[in-house]
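Yeah, one chain of the complex is gone here, protein chain that is, but the others are all in their spots.
Labels A, B and C are assigned to the chains in the order they are written; within every chain, residues are numbered from 1.
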Amino acid sequence: MATQLMKGNHAVIAGALYAGCDCYFGYPITPASEILQDASEKFPKMGRRFVQAESEEAAANMLYGAASTGHRAMTASSGPGISLKQEAISYMAGANLPAVIVDVQRAGPGLGNIGPEQADYNQVVKGGGHGNYKCLVLAPGNVQEMCDFTMKAFDLAQKYRSPVYVLTDGVLGQMVEPLRFPEKAAEPKPDASWAVCGTAETAKNFISSIELDFDRLEKDNIALQEKYASMAAEADWEEYLAEDAELVFVAYGCCARIAKSCVDAARAEGTKAGMIRLKTLFPFPAEPLRKIAARASKPVFVAVEMSNGQMVDDVRLALDCARPVLLANRMGGNVITAGEVMAVARDAAKRIGK
Amino acid sequence: MATQLMKGNHAVIAGALYAGCDCYFGYPITPASEILQDASEKFPKMGRRFVQAESEEAAANMLYGAASTGHRAMTASSGPGISLKQEAISYMAGANLPAVIVDVQRAGPGLGNIGPEQADYNQVVKGGGHGNYKCLVLAPGNVQEMCDFTMKAFDLAQKYRSPVYVLTDGVLGQMVEPLRFPEKAAEPKPDASWAVCGTAETAKNFISSIELDFDRLEKDNIALQEKYASMAAEADWEEYLAEDAELVFVAYGCCARIAKSCVDAARAEGTKAGMIRLKTLFPFPAEPLRKIAARASKPVFVAVEMSNGQMVDDVRLALDCARPVLLANRMGGNVITAGEVMAVARDAAKRIGK
Amino acid sequence: MATQLMKGNHAVIAGALYAGCDCYFGYPITPASEILQDASEKFPKMGRRFVQAESEEAAANMLYGAASTGHRAMTASSGPGISLKQEAISYMAGANLPAVIVDVQRAGPGLGNIGPEQADYNQVVKGGGHGNYKCLVLAPGNVQEMCDFTMKAFDLAQKYRSPVYVLTDGVLGQMVEPLRFPEKAAEPKPDASWAVCGTAETAKNFISSIELDFDRLEKDNIALQEKYASMAAEADWEEYLAEDAELVFVAYGCCARIAKSCVDAARAEGTKAGMIRLKTLFPFPAEPLRKIAARASKPVFVAVEMSNGQMVDDVRLALDCARPVLLANRMGGNVITAGEVMAVARDAAKRIGK
Partner (left out) sequence: MATQLMKGNHAVIAGALYAGCDCYFGYPITPASEILQDASEKFPKMGRRFVQAESEEAAANMLYGAASTGHRAMTASSGPGISLKQEAISYMAGANLPAVIVDVQRAGPGLGNIGPEQADYNQVVKGGGHGNYKCLVLAPGNVQEMCDFTMKAFDLAQKYRSPVYVLTDGVLGQMVEPLRFPEKAAEPKPDASWAVCGTAETAKNFISSIELDFDRLEKDNIALQEKYASMAAEADWEEYLAEDAELVFVAYGCCARIAKSCVDAARAEGTKAGMIRLKTLFPFPAEPLRKIAARASKPVFVAVEMSNGQMVDDVRLALDCARPVLLANRMGGNVITAGEVMAVARDAAKRIGK
């Protein structure tokens, strides 16, 4: 199995190509531009489609179009560009279309700067576009997962006929780590069973998010909610020394790397610490959190995130507010340090009575 | 005091003009188009600015520009248009700019249809654009409030230098009720203390959401969060027979009108019902909910909303998950009926032991 | 009568305001931006409409819209922007709409540079957009005419219900000369006899360039050609010592200023020189040229223009190719010098036999 040092942003394209993605539509924005650039080189060489569109909206609507034809299609951007794509994403969700969107988060709001943040959580996981929809959200934690989760995103997108986000950030995008290439590459092969391909067989298919009849649109919405409920099976997470933990860090992406080192540090200080790293954000892995909360250890939770505290609300809801949840955070492009997390952790430890 | 029968959408423009709004930028979309149309007639006649822009994004960025000059500026749209405006709204939030955005919600996701829904709640209250920002969200419940809350939106926007949403829906937009005109109209008077007006005095001012230095952007973000915390003072709600209630409906907008009739119906059936109508959604009125939850009556809550259940999560968080919260909802453009709410209410009543 | 030193670009706006223009739509581009900037300050102060649009196309289509409502509306740009406006200009011509377009020519093709040129002649006078249309084209030769011809453009636009160009260049736009203000300003007063104003009286009016029936569209086209033929009455020019001239310079705009000095220089050298300065380019003043060509002096013509030779073809056609026409030209942003013109003139003089 080949291994190669690779940057996170490039690993995204490696994953996309291995997954049989054959349509890339994008518009440049730091710190996601390397994904676009890499696609611009590799896709055409492999006979796959690449378009740098006139705008973020154009890219998102090309994604909508390509997805409608059953192709494995993707785009990538960062905060401002993801905002501009919200209309099209709602349309794709409403039309039950598979598509992969990579958000390499930068610091906001507005133009902000090109430092990393995790402040698009609410946009990507909770809100974003209009209407009753959700997107599956995968949160890679290292370069290998930048590749693997992108591959998985295509499979889940097709399985559920739903847009899937890979939510990452400027740290992971720039990080260089060894990438173990996937064993087998999928060949691009459009799914024509439901798609509109301009062929006689697919002439009966119809792709749209419009439904003028209220009751039928409600039925469509109920079907969507049932689909979202069924996605619960995809909840994914990693536990680290969580078994007996009294202090539990909850984090995703690059923050989980820092939290992990804090587990070790806290244990060295005598606090039984552990971590739940979220690998999916929707569905949100409530189950492991509830299990730990139910333990005799009466653990205290610390949400670690580079935002004003967005994921932390989902942690509270997952725990039915049954246990205290503190927040360790930084903003503005600053990566949170182990020291800063530990300061909050020590405060949490006091609550446990240590 | 003059009173006149008026449609909700027209009451929005009445409020805007009384508030001294002198810049309207928009793009047509049902069921918000009457606001645009009304503005197109009234603004020019009064020497105020009206532009039907090339696109929703263009309208949102014109709003950004006009707000930068200290003018009272607004736009209105519905779901898909609001999605397209998310980038600009994040920019305005990041640049601390006052602006009023009216969302007349329609059914989604995607194109959906032009029936009413409340499914933009997450987009408007939780997520929407990128980065660590919030917008004040006012939720009118009748035609009078369509006018009054629009006026209030301009005052709050200026007070906090923040975008403010008026979140309403296709029912209230089309509803005709008597409107009591405000007593006093404000004259358009740009606030030039912080604005960029092209004058010598304002040459020192700077409006932007960009801040390349991480620490300074973090400071900006912290200032934003402090501003959002200070907005708690604006939380607004209406209680109806909530004093001794064992069954508490929580609703906003047109759903609150239905919930109110259900309070009476439930009381007629022997259940002590009450209602909290939310007049602001951010800040979310947690305090009255907590107070009721703390009463001896151990009330059960029923969130009534025309969505897949979005506001309901904020009710749970506000209650610290301490009391059960059921959901009565419809989707797809269907208005929920009193009967449907009562069915859920009876289920809730059983939990109370009635 | 007030006189003031003024820049050519500013004189354009002075003329527009005196002419009762109350709608300006534009997008910045050097060397026309000062017109936009001046409009942005003066129009709003006088309660008139100014919009800096999202793009050149948007500005041109706003012009189309405002013109449809009978308002005196204008835009200004330079080469690349004028190119982007060609579709809308063809639409306005097809819909018989009055509108004023100012082209402050810069050097091309493509981005070129911001130096002056006269290389948009073919675009503005001959081609540009699609279909069988023409625009009236006025060519000011000094700052006073920048104002006066802009005023006249509005009158002609209304008289003929046709787009009218003011074709000028970066030299005249930047030139500062005394401007004698017009005696009387027209108040904005939309012409509602044919316009679509959203009123009951104008409900019968219809503005469009579409006509699906071939014969009716042909009739419309024939009516257009008759209108263009009737415009011949507007042909305007200035003669300078042309009476007995054997060497006749033909020029417009800033080139005519140089040619005039060459007339004097040539006469000093003993050549009977004269000049026809074109004040309209469409209609092209063929008559004075023909008259001179018919004289016993058998004059030779020298077209002076800052392009690859575009106007020169119209000179030839006007003369029925009966007399030799030489070309004195510069390109790339370079203003042609009297010396360069004289070099060609001496060559011409040899042909006359001097």
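Keep in mind that, in the parts below, contacts are C-beta pairs under 8 Å (C-beta built on N, C-alpha and C of every residue); 3 or more make two chains touch, one makes a residue touch a chain.
Given the structure is predicted, the values throughout are model-derived calculations rather than measurements.
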Missing chain -> touching shown chains A, C
Among C:Glu177, C:Asp264 or C:Asp313, which one is in touch with the chain left out?
C:Asp313
Hey, which of C:Tyr27, C:Tyr91 or C:Tyr240 is the one touching the hidden chain?
C:Tyr91
Pick out the residues on subunit A that sit against the missing chain.
41, 44, 47, 49, 51-55, 57-58, 61-62, 65, 198
Contacts of subunit C with the absent chain, listed as residue ranges:
57, 78-80, 82-84, 86-87, 90-95, 105, 107-115, 117, 119-120, 122-133, 208-222, 224-225, 307-308, 310, 313, 316-317, 320-322, 330-334
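The rule is simple: only the chains that are shown with their structure count from here on.
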Both subunit A and subunit B are touched by which chains?
none
From the centre of subunit B, which other chain's Cα mean sits the farthest off?
C
In steps of 5 degrees, what rotation angle do you get fitting subunit B onto subunit C on the CA atoms?
180
Between subunit A and subunit B, what distance separates the C-alpha centroids? Give it in angstrom.
29
By the touch rule stated above, which residues of subunit B touch at least two different other chains?
57
